[in-house]
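Note that one protein chain is taken out, while the other chains of the complex remain in position.
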Amino acid sequence: MNPIIQHVRDLIKQGKRLDARKMDEYRDLSVETGVVKTAEGSAHVKLGKTEVIIGIKLSVGAPYPDTPDEGALMVSAELMPMSSPKFESGPPSIKSIELARVIDRGIRESHAIDQKKLCITSREKVWMVSIDICTINADGNLFDAAGVAAIAALKDTKYPAFDGETVDYKEMTDKPLVIDKVPIPVTISKLNDQLIVDLADNEEAAEDGRVTATILEDGTICSIQKGGPIPFTSEELGKVIDLAIEKSKEIRAKL
Amino acid sequence: MTYTKRKDKRKMDETRPIIAKVGIIPNAKGSASFTIGKTTAYAAVYGPRELHPKFLQDPKTGKLRCNYNMMPFSGTGERIRPGPSRRSKEISMVTQNALASVMDLSDYPNTVVDVFVEIPQADAGTRCAGICAASMALADAGFKMKDIPVSIAIAVADNKTVFADPDYAEETLNQTGEAEHVADIAVTILPRTGQVTHLQMDGMVSKEKLFEALEMAKAVTKKINETLKVALKEQFKVEASK
Partner (left out) sequence: MALKVENKSIVVPGETLAEGMDFLPGEGAFREGEIVISSRLGLVNVDGRAIKIIPLAGTYLPKVGDRIICKVFDLTYSGWRVKTNTAYAAMLSMKEATSEYIEHGADLNKYFTIGEYIVAKIINVTGQNLIDISLKGPGLNKLKPGRIIEVDPCKVPRIIGKQGSMVSMVKNSTGCNIIVGQNGLIWLRGEPEDEMLAIECIKKIEKESHKQGLTEEIEKFLKDKTGGVIKKPPVMEEDEPRERREPRRDSRSPPYRGGPRRDSRSGPRNFNRDNRRQRR
């Protein structure tokens, strides 16, 4: 067996982690907003050695026919080959699609953005919010890093000038994008029947499964994604949710 | 009307403020960022690694492969669709050609050295910033190089005024009516010999003005080269004083 994976698993059995962190201890988290001048909102998040940049672009377009008075929300993620030797150029991998969709559901389902408020004229013009996740250096737990960056970038977003016909990106208004809720995704991994948070890249290789739960201010869960084939018992899931709620408070305080 | 005074009061041969950093991406073998005004480029180097498909392999030397990409939110206008475009593919190619001639990869036959250039924020001159960042990243990775190629854009307004490092507003003077034509000349120069490894121009210019622009580029790239040198050495100096 791979000696690194074996080592991680052996240590976990003794209640220890590779970098001597506690099971429920996050790496250092820092959030910086307004880092990209060309975006309407942006954030640069560092979680240990994991680094992501998220930029928000606002544009005006036609609404979807089934939601004529709602704006659109779109999340994409690029696992940049620049950020890890494991990532390759080419069409989006399933990993990047899952990352984008987990972040998307957290924001959409929490109604963090009231999509009705993005409507300019019903059936004709609505604001479209594009959230783009770009990895700078990947060292594990991209979900949580991207989740924090997404909400920080959205909070940083201001509308560009719009005269009813075209958007003038050179002129920014003071009008912020209204964020009603702050969803925080927390990923809890299972490794040798232990529940641990914020896995670094070398730990992720040894992980059995994970659950990402997105949590709101009042502890409401607004999205869940279980990853990996290993089953979780109801008891474990209960612990996962409790831990996710507890950790979401800690992360929220850093925003 | 002729463009004689620069919008941001720069001298004709003055670039926007430059910030060069080395070692910004821990996962990469070599990395750097190059910021010039509001344009920023990141570059990361991986390899030498096995080149696939095999028929591309060269048994005499390793190959350099560059990939230029703009992040979706990096443009001043609407969101840029992710993935390769005709433009980004062409810039990848010219970046590769700008750098390849200085590289000595003969120690690594059949391999490829990958350079990834990412633009998080653009305000004109992204290919030049990308090439500067890539040059530093390759040197940081420890490859044998004859020189550190430096790239800059020089503009010529109405075949009269020659000025260095136009930003987006200056690149589009012809759209705002402040000039009739603006020639945008992107050039990469080997600072030691003054040789040109990359040259692209669009606009209208006479031969005389083109060479005036090239002379300006030579002087400007020499200066930028000093900045890159300092950045490459900085990482070791800081530690030495600890």
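Each chain carries a letter (A and B) given by its place in the written order, and its residues are counted from 1.
In this text, a contact is a pair of C-beta atoms (placed from the backbone, for glycine too) under 8 Å apart; a residue touches a chain by one contact, two chains touch by 3 or more.
Fair warning: this is a prediction, and the values are worked out from it, not measured in the lab.
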Request  = Pick out which of B:Lys7, B:Arg81 or B:Lys146 touches the chain that's been left out of the picture.
outcome  = B:Lys146
Request  = Using the definition of touch stated at the top, determine which of B:Glu90, B:Asp107 or B:Asp202 touches the missing chain.
outcome  = B:Asp107
Key: Omitted-chain contact residue, chosen from B:Asp8, B:Glu50, B:Glu90 or B:Asp202   = B:Glu50
Remark   = Contacts from chain B to the absent chain lie at residues 29-30, 47-51, 59, 62, 102, 104, 107-112, 139-148, 190-192, 225, 228-229, 232-233, 236-237, 239-240, 242
Note = Residues on chain A facing the left-out chain by the touch rule are 1-7, 10-11, 16-20, 202
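Following the convention adopted for this analysis, only the chains that are shown with their structure count from here on.
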Query = Using the average of all C-alpha atoms in each chain as its centre, how far is it in Å between chain A and chain B?
reply = 32
Request  = Can you check the complex and tell me which residues of chain A touch chain B?
outcome  = 35-39, 42, 49, 53, 55-57, 59, 76, 78, 80-85, 89, 91-92, 130, 132, 134, 136-139, 167, 169-170
Request  = Could you pull out which chain B residues touch chain A in their complex?
outcome  = 24-28, 38, 42-44, 46, 49, 67, 69, 71-79, 82-83, 114, 116, 118, 120-123
